[in-house]
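Take a look at the structure set out below.
Moving on, here comes chain A:
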Amino acid sequence: MSDFDPMRDSTHVRSYRSPSRRALLKAGVAAAATAPFLMRIDEAIAQGITPKRGGTLTSLLTPEPPVLMIGVNAQGPTLTAVSKIFQPLFTYTPTLDFEPVLAKSWTISDDKKVYTFHLQENVKFHDGQPMTADDVIFSAMKFWMTLSLRARIIFARIEKAEAPDPHTVVFTLKEPFAPFLYGFGGTGFMIVPKHLYDVADLRNNPNNAKPVGTGPFKFVEWQRGSFIRLRRNEEYWKPNQPYLDEIVYRIVPDSQSRALALQSGQVQLAGGNDIEPFDLPRFQAQPNLSVTLKGWEYYGPLAWIDINKRVKPLDDARVRRAMSMALDRNFILQKLWFGSGKVATGPLCETTKFYDASVKLPPFDLAAANKLLDEAGHKPDASGVRFTIRHLPLPYGEVWTRLSEYFRASMQKIGINVTMETTDAGSHSARMAKWDYETSINYIYQVGDANIGMEQYFTSENIKNVAFNNVGGYSNPRVDELLAKSRYAIDPVERQKLLSEFQRIAVDDMPYIYLLQMSFPTYYAKRLNNTVTTAMGIADDFDDVFLA
Partner candidate 1 sequence: MRSFIRRYPRMVIGASIILAVICLAIAAPILFPFSPWEMRGAPFEPPGSPGFILGSDALGRDIAAGLAHGTWVSLLIGGVSTLASLGIGISLGALAGYVGGRVDDAVMRFAEFFQTIPSFLLAILLVAIFRPSIFSIITAIALVSWPPVARVVRAEFLSLRKREFVQAAEVLGVSHFRIVWQTLLPNALPPVIVLGSLMVANAVLTESALSFLGLGDANWMSWGFLVGSGRSVIRIGWWISVLPGVAIVITVLGLNLLGEGLQTWLNPRLSKRDLP
Partner candidate 2 sequence: MTCKLLAVEQLSIGLPAYADRAQAVSKVSFSLGEGEILCVVGESGSGKSMIANSIMGLLSKELPVLGGRIELQGIDLLNQTPAQLRILRGSRMGMVFQEPMAALNPLMRIGDQIAEVFQVHGIACSQERVADLLRAVNLPDPEVLVRVYPHMLSGGQRQRVVIAMAIALEPSLLIADEPTTALDVTTQAQILKLIRDIQRRRNTGVLFITHDFGVVREIADRVIVMKDGELVEHGSADDVLERPLHDYTKKLLAAVPRPNMDAPRPRADRAILQASGLRKTYWRGSKEVAALNDISLDLRKGETIGLVGESGSGKSTLARTIVNLVTPDSGEIRFEGTDLRSLSRKQWKPFRKRIQFLFQDPFESLDPRRTVGDIISDGPIAHGTSAAEARAIAREKLQLVGLDPSAVVRWPHEFSGGQRQRIGIARALAMNAELLIADEPVSALDVSVQAQILDLLEGLRDKLGLSMLFITHDMRVAAQICDRIAVMKLGEIVEEAPARELLSNPQHPYTRMLIASVPGLAAGSVVGSAMETS
């Protein structure tokens, strides 16, 4: 659930996504954990590092968020910044298990229809008002239902929402829904104060200018185009936390300037698309910096080539498979992304629940690709060209442009001519929505569960004139059926079976040419501790981050 969004940054060229956070050293903490943060500190102390109060963390934020309010905007940078101000009921461990935040614990009825959350007590919003069950219900049923498409899909299944006491929330579903709990975690669901938001126009609510949440940091000032300043929440519900006095996000539109700022120590943290992949090797060698590829498990960004299956000869699965076989994913990973991420093996990322490792893509093999095209009846003409297709590059950064160029050069090798149709960011999604493309590049977030992040790209009910849906017109009744069933399957084994079959079909039909499981490196100064500890990467609340 949730609605976060890809960091498609319209502004310059870099896309981005956000990360989240904190180090959950203990992988298996799930439902009833009560004080995980203490454990983390214990852990730290055990390693000889005592959390230290004080200091300002200066970080990069690219591109500048248009607004600092969850729901209203779901771009990566927005989430990175607001995740310090607002908090969810729980967050995710790197293996996508649940770790409590504002919910102390929760229980699920045996029929999987009743979910009961027990909330932390003594939690106050930044304006001093206590956070209660009413706020949670309001956030789910009103705030997120209105503003988030993904949340709407999930919460629409709620029959009733009740607050038996101020610290307990009970949701009763109309019918079982397997990934329901994913609607309440991470950046996709954060608690907003009902007393400030219970008005008609959420999008233009005046309080959006000064976000009020429960998080460890309060909003102080925002000089547009320059920086955002957050300050320690002295009333934070975890005693003695957070450790940092301030977090400053600097807005630096130029990638080289950002790299320079990081290198010179002017900023201590960079993530998302702050740093171009090209710079990865250089920073890995930098002694005062750490680089991690963790923190993207929840988002699970998967890059693929989107194909308009209405266009001949792209309607032929053999052609799509041949195209897939002509791409050297290792080259892409190593030469374009400098090793950050993994090659794709199918429609799901390894970290996504119900990923099936036995599903494999056809191997890189130009000869086989040529043969397949010959078989499909596309013989090369005198100049070696079989056919020509148009391609819409993704306007979110240099590396995507390079990828499109690589795609073109590779297709050339199997006799497919590719014509580029560059667009700016404003036009790209409009053209996709109008189905006005033949091939394009895109990347999608899987958000933990196969039925949440990518379902709409495969089911025929989502063939719509709306971007980020099945705009390519892929339609396979069996896939529709498998995904529909898995949505409501309660038994994990049953779901795995259904989704494994889906993954096999999604590779055979190749409606998309899966390329990379992306992972955006997070760069941070060595003296910054607990930077990436959860599946949310740097989009976590940072209440345990400290500067040594």
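FYI, a residue touches a chain if its C-beta (ideal position, glycine included) is under 8 Å from a C-beta of that chain, and two chains touch if they have at least 3 such contacts; residues count from 1.
The candidates came about this way: all candidates are chains of the complex that A comes from, given by their letters.
As the structure is a computational prediction, the values presented were derived from the model and not from experiment.
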{"item": "Given options 1 or 2, the chain of this complex that touches chain A", "value": "1"}
{"item": "Touching residues on chain A, where the partner in the complex is candidate 1", "value": "12-13, 255-256, 259, 276, 278-279, 282, 335-336, 393, 395, 398, 401-402, 404-406, 408-409, 412, 419-424, 426-427"}
